[in-house]
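Only one protein chain is missing; all other protein chains are in place.
Here the chain labels run A, B, C and D in written order, and each chain numbers its own residues starting at 1.
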Amino acid sequence: MSAVDITFYINAAIAIYAGWRVFVTDSMVRASFFLLISFLAVGVIMLLLAAVYLGVALFFMMAVEMMVMALFMVMFMMNPAGLNPMKMVHQEKVAIAAGVVAFAALSAVAVFGEFPSRTIPEGWQPVVSLGHELLGDSMLVFESAGVTLLATMIAVVMLTSHRGRYGDANHGSRPPGLEPGGDPADKPEETEEGGHHHHHHHH
Amino acid sequence: MTLPTLLIVSAALIGIGIYGTLSQQSFVMLMMGLELILNGAMLAAVSFWALTAAGAPEGQLLTIIAMAVMAIEMAMGFALVVAVYRAKQADTTEALDGLKH
Amino acid sequence: MELKQLLVLLLVVIITAGFGFWVQHVPGESKKSIPWPQRAPFLGGGQPDTHAWSRFHIRYYPMTLLLIAFEMEMMFMYPWAVVYVSEGIKALAEMGMFLGILSIGILYGWREGAFKWQ
Amino acid sequence: MTSTLLIASACTVLLALLVGAYCVAAIDGAITARVTGQTPGNPLLIPLQNAARLWHAPHNETETPDRPALRLAPVLYLVLAAMGLALVPWSRDFVPVDLTTGIVFWGAIEPLATVLVFLKGWAPNAHFPLLGAYRYVSLGLSYILVSMFVLIGVALPAESLQISAVVDTQAELWNVVRQPLGLPLFLVVGLGVSFWGPLNFIDADDLHGGAASEEAGRVQLLWSTGRAAMLLAFSAIAASAFLGGWHGPWLPGPVWLILKTLAVVVLLVILGHTLPRVSPERFLTIAWVILLPLSFLSLAGAGVEALL
């Protein structure tokens, strides 16, 4: 086994293990960083596959995205550090079955499928070819991606900004209780119970 | 590091991702499941690109598109989480049943 | 050729990480337990009501979402930079589009106060 | 034979990193002594004395730390600095890691460093480190775009993302002349990535020392070493991207690289001692509304220049 193979197997194991830990760990922040580890390991595998740009790009994209993910975990998850053990899952058996079936089906394709074997020629420059592709045949993809991202920017600002389309977010909110421990109960549970009066639709 | 082993790894990532997407109650965890699926998909795309397509640039482009999808999904997902939380103080999918009526 | 570079990088990582763990390792640390009063978070003699880990209001969150979209644009810019000189004027026009899109994004975000702490 | 060579170049990087970190500490000590007007001792010895003191100092831990994060963050931060330094070409022939996407790789090191700095503040489950960590992330997520634009600017004339290629384009004229906006903008990034001086948001004095307030002994030693090492790695990258790297008359390449790197270090340390810490909220607006458009301008200038 060559050094490349050893590195690949180690990183594959890390990617899968970290991916699994994401849904098992109590701490949400840890979960985001496990996902980051999974992505980084996949990025290393990409580097081994000579995708020098995509692998490294995955590093910086995912470092930022998972950092943001962790911030949102801290903002919106009760108990973000998992100090009280918890399990917030539904329809778990169906989910496990679906996961196993998907894995089995895809692995079957992988093992039994016939694929041509045309590896990357020596001296191939993936970044240059990607650049010419982006400015040549795939110009349209590239342009529309740019515009879509602009739309995303505007949409996120509109949705999150505190004086977005829905008016001032402070509107209607009560002034803070200056003495702590007054009114605020655990609001999410209330809303959740309110939801139970309606019948459930699960996807 | 052959194509079947690479695809099995990506299948495993996709399988875990599907489990996460279907089982998690909170939005943010659900999005993590989606990300993991895309992670597997990107690995598969790069493997095909490197081992069967002789470095055709479309393979790389596909991966970039997957990343773009992921970025847009995340940005929009979080923006919705903020908007919904602001309106209903909810961070789980069950709490949003009201939206479906 | 690239693989050899990666191997050196891997060696750098392993050697530096080994050094880091060696520096951090305090011999006999596991035997000696740190007393609870010392472990309490330092608040100048004060005490916390709750754990520090709680739902914290990250006040710059609109910026983080904007950043994700920006970052994705950057993803297209690196390959663009490599072929810039050979593609010539087409690439220049492309850059105009990029910077235009990003500037609109920044302007809009600024107008809506996305760069203020909420 | 080749494997020995590989290990030797990896060890060179670590050695350069440690010696460099010591130099950063010594330079900082000398400039501090100059500012205070007091010479407490030999500035060449002070970093070693402090390191020796921390080596023997007792250890601290908090109530419910995230132990893996607590252990890993300082080590991995140092590793990132080492990876950054490894990308730097020392001469035409000696480039420890000559990745074809070296510039993108440095672009990945910066957000990863942000993640680690965040983890460092998150891990102890204590109030002031946590406040510092959240505050730092606002900075960390703001400067990476500036850094990327500025570095894409130097990649344009090189037609490559390889750092050695970027250095080669500067044989006649340094990038600092061709793209005058680039280096000042990049220096802001350097202050941010090593949380130095005006951008020290995590270990700040208005948080009792922030993330540093809950650590002692060897962890503290490692963390401050990593910080100095990151400052060094950044300076070496800046020297390569803007100051012509190893190019220079009379002296051999590595010497030029070291001199230019140390010059950038001195500049950053002086900046750190002259500018007060900026307001985190204001910096966010400055970074996005002033620095980022300036980096657009720098890139546009570089683009036009490259086509002429």
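The working rule: contacts are C-beta pairs under 8 Å (C-beta built on N, C-alpha and C of every residue); 3 or more make two chains touch, one makes a residue touch a chain.
We adopt the following convention: contacts and distances are computed from a predicted model.
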Query - Protein that the absent chain corresponds to, by UniProt name, given "Acyl-CoA dehydrogenase family protein", "NADH-quinone oxidoreductase subunit D domain-containing protein", "Molybdenum cofactor biosynthesis protein MoaE" or "Dihydroxyacetone kinase subunit DhaL" - result: "NADH-quinone oxidoreductase subunit D domain-containing protein"
Report summary line: Shown chains contacted by the missing chain are A, B, C, D
Query raised in the report: In the full complex, which of C:Gly18, C:Pro48 or C:Gly100 touches the chain missing from this view?
Result: C:Pro48
Query raised in the report: In the full complex, which of D:Leu6, D:Val79, D:Ile103 or D:Ala212 touches the chain missing from this view?
Result: D:Ala212
**Report entry** Selected residue (touches chain absent from view) among A:Met75, A:Leu106, A:Leu134 or A:Leu150
**Finding:** A:Met75
Query raised in the report: Which chain D residues would touch the chain omitted from the figure, given the whole complex?
Result: 31-32, 35-38, 40-41, 45-46, 48-50, 52-53, 55-60, 63-64, 127, 131, 134-135, 197-198, 200, 204-209, 212-217, 220, 273-282
Query - Residues belonging to chain A that touch the chain removed from view - result: 75, 78-79, 83-86, 162, 169-180, 184-187
Report summary line: In the full complex, chain C touches the hidden chain through residues 34-38, 40-52, 54-59, 117-118
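By definition in this document, only the chains that are shown with their structure count from here on.
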Query raised in the report: Can you give the whole-Å distance between the Cα centres of chain A and chain D?
Result: 28
Query raised in the report: Using mean CA coordinates as chain centres, what's the chain B-chain C distance in Å?
Result: 20
Query - Multi-partner residues of chain D (each touching 2 or more other chains) - result: 64, 99-101, 104, 107, 122, 125, 134, 137, 141, 144, 161
Query raised in the report: In chain A, what residues contact two or more other chains?
Result: 4, 48, 50, 52-53, 57, 60-61, 64-65, 67-68, 71-72, 74, 76-78, 81, 83, 127, 130, 132, 134, 145, 149, 152-153, 156, 160
Report task. Write out the stretch or stretches of chain A touching chain B in their complex. Result -> 4-5, 8, 12, 15-16, 19-20, 22-23, 28, 31-32, 35, 38-39, 42, 45-46, 48-51, 53-54, 57-58, 61, 65, 68-69, 72-73, 76-78, 88-92, 94-96, 98-100, 102-103, 106-107, 109-111, 115-121, 124, 126, 129-130, 132-134, 138, 141, 145, 148-149, 152-153, 155-156, 159-160, 166, 169, 187-188, 191-192, 194-195, 198, 200-201
Query raised in the report: chain A touches which residues of chain D in the complex?
Result: 64, 66, 69, 99-101, 104-105, 107-108, 110-112, 114-115, 118-119, 122, 125, 134, 137, 140-141, 144, 161
Query raised in the report: Where on chain C does chain B make contact in their complex?
Result: 61, 64-66, 68-69, 71-72, 75-76
